[in-house]
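Below is the structure I would like to discuss, written out as structure tokens.
Only one protein chain is missing from this complex, and each of the others stays in its spot.
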Amino acid sequence: MTDLSALRSDFPILKRTFDGRELVYLDSAATTQKPVQVIEAVDAYYREKNANVHRGTYRLSAEATDAFEQARAKVASFIGSPKSEQLVFTRGATTALNFVAYGWGLHRLREGDRILLTVMEHHSNIVPWQMVAKLTGAELVYLGLDDDYRVDLTELDRVFDERVKIVAVSGMSNVTGARGPVAELVAAADGTNAIVVVDGAQLVPHDRVDVASMGADFLAFSAHKMLGPTGIGALWGKEERLEEMEPTEGGGEMISDVGLTESRWAPVPHKFEAGTPPIAQAVGFGAAVDYLDKIGMDTVRDHERELTAYALERLAEIPDLRVYGPRDVEGRGGAVSFELGDIHAHDIATILDDHGIAVRAGHHCAKPLMRHLHVPATARASFYIYNTPAEVDRLAEALLDARRVFGLA
Amino acid sequence: MTDLSALRSDFPILKRTFDGRELVYLDSAATTQKPVQVIEAVDAYYREKNANVHRGTYRLSAEATDAFEQARAKVASFIGSPKSEQLVFTRGATTALNFVAYGWGLHRLREGDRILLTVMEHHSNIVPWQMVAKLTGAELVYLGLDDDYRVDLTELDRVFDERVKIVAVSGMSNVTGARGPVAELVAAADGTNAIVVVDGAQLVPHDRVDVASMGADFLAFSAHKMLGPTGIGALWGKEERLEEMEPTEGGGEMISDVGLTESRWAPVPHKFEAGTPPIAQAVGFGAAVDYLDKIGMDTVRDHERELTAYALERLAEIPDLRVYGPRDVEGRGGAVSFELGDIHAHDIATILDDHGIAVRAGHHCAKPLMRHLHVPATARASFYIYNTPAEVDRLAEALLDARRVFGLA
Amino acid sequence: MSPLDELYREVILDHYRNPRHRGSLNGPHVHAEGLNPSCGDEFALDLSVEGDTITDVAIQGQGCSISQASGSMMADAIVGRNFDEVEDMIRKFRLMMTIDEGDNPVDPERPGAVLGDLEALQGVRKFPVRIKCADLAWTTLTDALAKARANA
Partner (left out) sequence: MSPLDELYREVILDHYRNPRHRGSLNGPHVHAEGLNPSCGDEFALDLSVEGDTITDVAIQGQGCSISQASGSMMADAIVGRNFDEVEDMIRKFRLMMTIDEGDNPVDPERPGAVLGDLEALQGVRKFPVRIKCADLAWTTLTDALAKARANA
């Protein structure tokens, strides 16, 4: 197995113990832990370079601006963006998706138009579309899942007609771990008037992404799910789409002129970055992609794939445990959702927590998916670069203890 | 003079030198520097408590949630909010103002309604209103300034009729330093259908604010202008207003239920906090208000007032220097905008920078004000708790050098 | 007993797996619903009332063992009681859940000793994140009682 265990010492929080038990952090799909390299980059920014960016004539402000724009260039190149101006810093993936819904969708959708989603989407890739559908009279249509929890494309031809103007799909489900059919949907949209928006919140952290070959129109993701700080994310877009898109927020820095009644916007990406941007967070985001680049995204993916395969194997040994997600590690990421007998997910999480193991339990911000699966809640273990097979073993042991506590024979 | 110079050692960046000259940071109206207490609070959060908030069943997540919600309580109590749920964390003042414009204004403004602003507003308190005015057919009306650069209220009776639905006013100008007539506008709006929105970006950092006695409906401000991290700010609102207001962003965490076509919102403040919030930044924001509370906002205000009085006195000694702002420190803050002879503001800033002094030059995101004053740009020195009279002396000396360089007799 | 075994006592698992009074009431009754937004647990309650006495109860809900067992045990405990007694019980239950950890959890003289089966929920106090689960049924009951009093 790809041995990344030497990296663990970069993550201070992994030294924490709870009641004498070392923390096993298996909730990276919710947010990842941060290496010292990221923590210190943020720290150093505040100690040495802090100033507001752009428009500053003094050297300190020029240093801050350079640091901020270098971070943009790093994140842009991390996803293979042809230009760094195609990358807009946002508060997170959620804000990025809302910017597309309001800035592009609201101005282009008409009554009767359709937005095509999948039932495995995260609320952040559903609710903004519901909001603009309501405002425009557009309609939402959903693709379902097949027996292996992958998006079912057999209905695609039926639902994909000229009414579809926007396809919004997750690059990877935060619940089942299944990859979304991005390539297939991009192909289906090709030559039509539909644009493809990819929710990359779970994809970008876990696999190499190259927007040029992906072919989607927009890609949204969050720094905090890929070793970076909270409070920042990004929206990447094709140049033409970004030009078409209207800003959703007005304010300082996003204008080229403001009159009493009208204003003109600054060029992309600034027209989407109203107000003081998350400067220190951008610097931390840059440090996070530096860190991932150094490991190499292929290694990241391979490590996770091996660990997930091992986890699926260990979980399969536990009686009454049902995994909700593809059994094969091809085309899936490291989020593993499961139920165990009649033990409610929150009770599983509590028992695991007692063992020092952090997993999430609930609807994972994907209620339509939970209804589709007919489960009220699942427990979810999710892996990242710092996790080890030994931690998977501790998970398996603790699940056996859960069986004991609940008296499952 | 209130001696806060002992605080300076809390600010690591103030030890920086440029070409052997100690940094004199006079750009706090753009963003303030950060004390170690804030930097370390953010650092410690990532090292010890980092997890996603809410919905987490494990102890680490409970710790993160507590830290986040305690920060909310601290910031809320810092401005005298009756309840901490009345404080919504946003990306900054700009986002907060956009939330009110889109979440409240867009759903309530009708053609012919009016939004009352002042010409001294920052773009962040103009552009969002222009955007919703365009969408609704509402109209913007502006109050001008009197000879002392204060908002002129002699026209108030004429412009304030039943068409006015929103009054949006800055608590303190980032250009002239003049306080906005918040009390007078709240009184004028009382008993009418108009709500009052206060842009507190420059007010909250510099004076004691008590929302209960202020009487406004909404107050927006940013952490980075009050010792806190970038990437976070807050919107405070009256309970009733927040209930009426619609969310501007949809996504995770802001819902109580999501169906395929419709969703129900979570209670205030969560319905306005879609997606993973700026958690570490909230913790840093909390540390910032702790720091300010320890000094005491009355002391902060007195210190700034004394320093500003001294600066106005020293600047008055410099030939050909024109200050754009109230001459009297009563009812003004520590932002001092000026011109010097025929030297362009950017040249002033470069010369001051050569002396190690950081001031801003330009339109300060207030183009309508610049046009009103008939100046293309001003240089602006702005003060905060860490500035000293000796720094004002260095400013005055450097301005005399600027006269020499430009050959002003 | 480990804290975990104290949390998931036999009686709790029994109420979780075999909730008492499950269903809904016909005829006149007050209805109240509770939701724990942070975890999605749901609880609903029907109360038949005669004068100031609760004559019948039905519960519905879904969620973790703690929230559902708490509701089932509560339903058992309140049938046949009058409003004042039920309010006293709510008070005692809340008190029990907030007793300092240092306290001897099985002292029969302690507040809450009157709660019978419900005493089993004391184990939750070692798991502060879960206290709101135990509390959900009782918040809903407080609501229902307010409605019942308003009707009376």
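Order of writing sets the chain letters: A, B and C. Residues in each chain are counted from 1.
Assume contacts are C-beta pairs under 8 Å (C-beta built on N, C-alpha and C of every residue); 3 or more make two chains touch, one makes a residue touch a chain.
Because the structure is a prediction, the values reported are computed rather than measured.
Within the full complex, the chain left out of the display contacts the shown chains A, B. Among B:110, B:294 or B:346, only B:346 touches the chain that is left out of the view. Annotation for subunit A: contacts to the undisplayed chain at residues 54-55, 57-59, 62, 256, 266-267, 270.
In the full complex, subunit B contacts the hidden chain through residues 342-347, 350-351, 354, 361-363, 376-377, 401, 405-407.
Assume only the chains that are shown with their structure count from here on.
Counting C-beta pairs in contact across A-C and across B-C shows that the higher total falls to A-C. Centroid to centroid, with C-alpha atoms defining each point, subunit A and subunit B lie 31 Å apart. Centroids of subunit B and subunit C (each the mean of its C-alpha atoms) stand 48 Å apart.
Within subunit A, contacts with two or more other chains are made by residues 346, 350, 361-362. The set of subunit C residues that touch two or more partner chains comprises 39, 129-130.
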